[in-house]
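The complex appears here without one of its protein chains, the remainder shown in place.
Here is chain A:
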């Protein structure tokens, strides 16, 4: 299994575009620190707050999410469009294992991008603002990082499933972007209905709970985790069953 995972990692790594996502991350976060320093001038801003921003889903976490989506969309569909799927599936390996190794690599890739944004925002924040008197504790930073990871994994799983179902990178990216853009609006429009709290979109941002709030009145962290788990199982089941049964023509 670890060899399959290594294979999938190399498929990402050997692409010229691989380093570009890390580069984009560095440039955007570094640039943001620079502009915040010269524009916000007198305002006090601390390194740790900048790290918090770097990891939160409403901050640069959104950029990480975007980069992960783009890679995820192609993970399965590119094998089909390149035709490499035919040589991939005639090995002495089960289709489930092959798909699982792709899914694991997406997780590893997400973690690596988040580590990068942590390191970059730590360094850029230190250079630009110094330690200062941050309003966020390291625990807050940890919590927000974890909720971003969950947020990204939910969307990555949806993207992954769409890639398996549609076999088209373009359609997958399109639908995912549409979902990300529409999610807040959908939740807002439907908030008066009771079923809304069972929608996956209502539950994706766990960082709301860290601030003591909730996405909709009456929802708890435990409830959201249960809903997320149910959806994830559903999405993965759909992906694996489809991939296993699919005729590769």
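Here is the rule we use: contacts are C-beta pairs under 8 Å (C-beta built on N, C-alpha and C of every residue); 3 or more make two chains touch, one makes a residue touch a chain; residues count from 1.
In this section, contacts and distances are computed from a predicted model.
Peer 1: According to its UniProt record, what is the protein name of the omitted chain, chosen from "Phosphate transport system permease protein", "PadR family transcriptional regulator", "Acyl-CoA dehydrogenase" or "ABC transporter ATP-binding protein"?
Peer 2: "ABC transporter ATP-binding protein"
Peer 1: Can you say which of A:4, A:100 or A:128 touches the chain missing from this structure?
Peer 2: A:4
Peer 1: Among A:39, A:87 or A:139, which one is in touch with the chain left out?
Peer 2: Per the contact definition at the top, the residue touching the missing chain is A:87.
Peer 1: Touching the absent chain: which residues on chain A qualify?
Peer 2: 3-4, 6-7, 10-11, 14-16, 82-84, 86-87, 89-94, 245, 247-249
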